[in-house]
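Note that this complex is displayed minus one protein chain, with the remaining chains in position.
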Amino acid sequence: MTTFSPELETTIAGVRSDVARLHGELVRYGLVVWTGGNVSGRVPGAPLFVIKPSGVAYDDLAPENMILCDLDGAVVPGTPGSERGPSSDTAAHAYVYRNMPQIGGVVHTHSTYAVAWAARGEEIPCVITGMADEFGGPIPVGPFAMIGDDSIGRGIVDTLRGHRSRAVLMQNHGPFTIGVSAEDAVKAAVMCEDAARTVHIAREAGPLIPIPQDRIDSLFRRYQNVYGQATDDRRALEEPR
Amino acid sequence: MTTFSPELETTIAGVRSDVARLHGELVRYGLVVWTGGNVSGRVPGAPLFVIKPSGVAYDDLAPENMILCDLDGAVVPGTPGSERGPSSDTAAHAYVYRNMPQIGGVVHTHSTYAVAWAARGEEIPCVITGMADEFGGPIPVGPFAMIGDDSIGRGIVDTLRGHRSRAVLMQNHGPFTIGVSAEDAVKAAVMCEDAARTVHIAREAGPLIPIPQDRIDSLFRRYQNVYGQATDDRRALEEPR
Amino acid sequence: MTTFSPELETTIAGVRSDVARLHGELVRYGLVVWTGGNVSGRVPGAPLFVIKPSGVAYDDLAPENMILCDLDGAVVPGTPGSERGPSSDTAAHAYVYRNMPQIGGVVHTHSTYAVAWAARGEEIPCVITGMADEFGGPIPVGPFAMIGDDSIGRGIVDTLRGHRSRAVLMQNHGPFTIGVSAEDAVKAAVMCEDAARTVHIAREAGPLIPIPQDRIDSLFRRYQNVYGQATDDRRALEEPR
Partner (left out) sequence: MTTFSPELETTIAGVRSDVARLHGELVRYGLVVWTGGNVSGRVPGAPLFVIKPSGVAYDDLAPENMILCDLDGAVVPGTPGSERGPSSDTAAHAYVYRNMPQIGGVVHTHSTYAVAWAARGEEIPCVITGMADEFGGPIPVGPFAMIGDDSIGRGIVDTLRGHRSRAVLMQNHGPFTIGVSAEDAVKAAVMCEDAARTVHIAREAGPLIPIPQDRIDSLFRRYQNVYGQATDDRRALEEPR
């Protein structure tokens, strides 16, 4: 059984609680069905993260059945929930945490409209101001990657490193989002589906008016400042390592 | 700390309560996600309005964290909620209240179908009787305008002054609605999305049958009378200043 | 103040309760927004029906604020709710009750997909077995008719008399449904929107396979028998007066 300092235990308990609660937001916004989708959150100050167990109903998620993993995605033995397997996407989350140290949360869903763009391998163009605010440009497509090794994680990191967007549409698969915290990544998942749906519907009925690049830049910069949360970390996302 | 007469305090409390409660209608009808969207209400008899704080979850909105502003959009210091920033759209609301004295409420959302029309810069044609009743004709498009000065407010007022519609689709952005009260503006936001969705879906499948203008006029006049709320104020919306 | 025999009072109370409760089904299935839509139910054995008041929120509907009307659509004075105006569609409901004695309930909504077909003036073809069961063929379109006299009621009756369908799409307006009871009419409103949505979506993606007429006939006859409620009354709907 693994033990931690009382301070770290308290920190881990807080992350468990956040991650469990944030799964409810995926349900609220209709981003997931059955047991699909997953949220994880990094444990600040430790090489650990907390993720959803595999195949457990959303109604049954609670802090104590969230699973604590190290940055290789291995379950920390003897911790609450460790008798269960973690999400089958754990390797992809772990890869992101290992390779993007500024990232505090990762989310994966199969939300309808985002998957639809992914099935065509088409990025979502930035034609609405809400998308400029949140993503600072188009939402990009990542490669087709099979589950089971680092392919998905590498596809996420290679696509989002140096990119303003916190969302990537993995081809034929679905969206992964990242953020400075688990909540920030969940917000990105919600806004990604909202953008995917709105732009899909807009384009069904005729040509879209582009937003000039300098306006997109200006909207993005303003929004990141006005909302002012963890701006430095977010700026770091844009910088190649 | 700002103080008001007991009568004005009571009036302000009522507006706070209405504005907080009415945000729930945006959630109920699926017009907003996360912390997006905002409702404001004018304080009758005073150069003041009440608006949503910035970045607060819908579950946490309550009368005491609504924010009281003057007609320049400045937060009234020392009043409940004033420690927080008001909605980032406050300047646009303030511009409307300064320039349309008959208006008692303003609402902004990024509701899906209304934004879709806005992304094409296309007005919604009036082909259903419910839209004739409520808006008296098409829902118009306003200019592309950047946040941060009076551009959005001016775009709203220039488009809606002298127009029957209480909704404008700001290009590439989304709907703003006005009303004789905050509730009336919320109703306009609900009906605007309903019209945007229905007409979008109708047109996907073939040509729409127009409603003759004299029938639209007659439906609009009847509805404004039958429902009879604040008809004089509403009529004022149609008159250029 | 109007008084009735104790037996009739009990009957009226039952209809008030049913009609109030059934409005909740319109909300549950997303057929209405704000205060739109209305359900009415005939009072068995008396020339009376019960209908929703005008402009009251769905949350506030209760048996005691439903409104009792005679078959000319006049509010029965001195009865509960009579201080309010009845639904602005009351004249249309009354016309149906006067002219289709076998009908026990009428419903009107502006449900999205049904209105979409109505805006094109296009009947919904019967290409799914659920529609054959419920409507026995296509859902027809009625004329464009203005509110304020018998035009809407006459359009409903002229279209549905001698027709298997319990739903009519009034052009540019929306669906009206009838039934042997208020509940039966509400079911027809739910199934009408379901059919309108499904067939719309089906046809977006390619040509639909027709169902041979004799199969439609056989499905309809079987369903009306198997479910066996008030079959005689339903059969009466198919017979011209």
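Letters A, B and C mark the chains in the order given here, with residues in each chain numbered from 1 onward.
Basically, a residue touches a chain if its C-beta (ideal position, glycine included) is under 8 Å from a C-beta of that chain, and two chains touch if they have at least 3 such contacts.
None of the values given here were measured: they were computed from a predicted structure.
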In the intact complex, which of the presented chains make contact with the chain not displayed? A, C
Going by the contact rule already stated, which one of C:Glu9, C:Glu83 or C:Glu204 would touch the omitted chain in the full complex? C:Glu204
Which residue, A:Gly14, A:Gly36, A:Pro80 or A:Pro140, contacts the hidden chain when the whole complex is considered? A:Gly36
In the full complex, chain A touches the hidden chain through residues 33-34, 36, 54-55, 88, 110, 112-113, 115-122, 144, 146-148, 171-174, 200, 203-204
For chain C, residues in touch with the removed chain: 29, 127-130, 187, 190-191, 194, 197-199, 201-202, 204-209, 211, 215, 218-219, 222, 226-227
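Convention: only the chains that are shown with their structure count from here on.
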Once you've mapped the touching chain pairs, tell me: line, ring, star, complete or other? line
Can you give the rotation angle that fits chain A onto its twin chain C by Cα atoms, in degrees and rounded to the nearest 5? 180
Same residues or different residues: which describes how chain B and chain C meet, taking over half shared numbers as same? different
In whole angstrom, what separates the CA-based centres of chain B and chain C? 33
Between chain A and chain C, the Cα-mean centres are separated in Å by 46
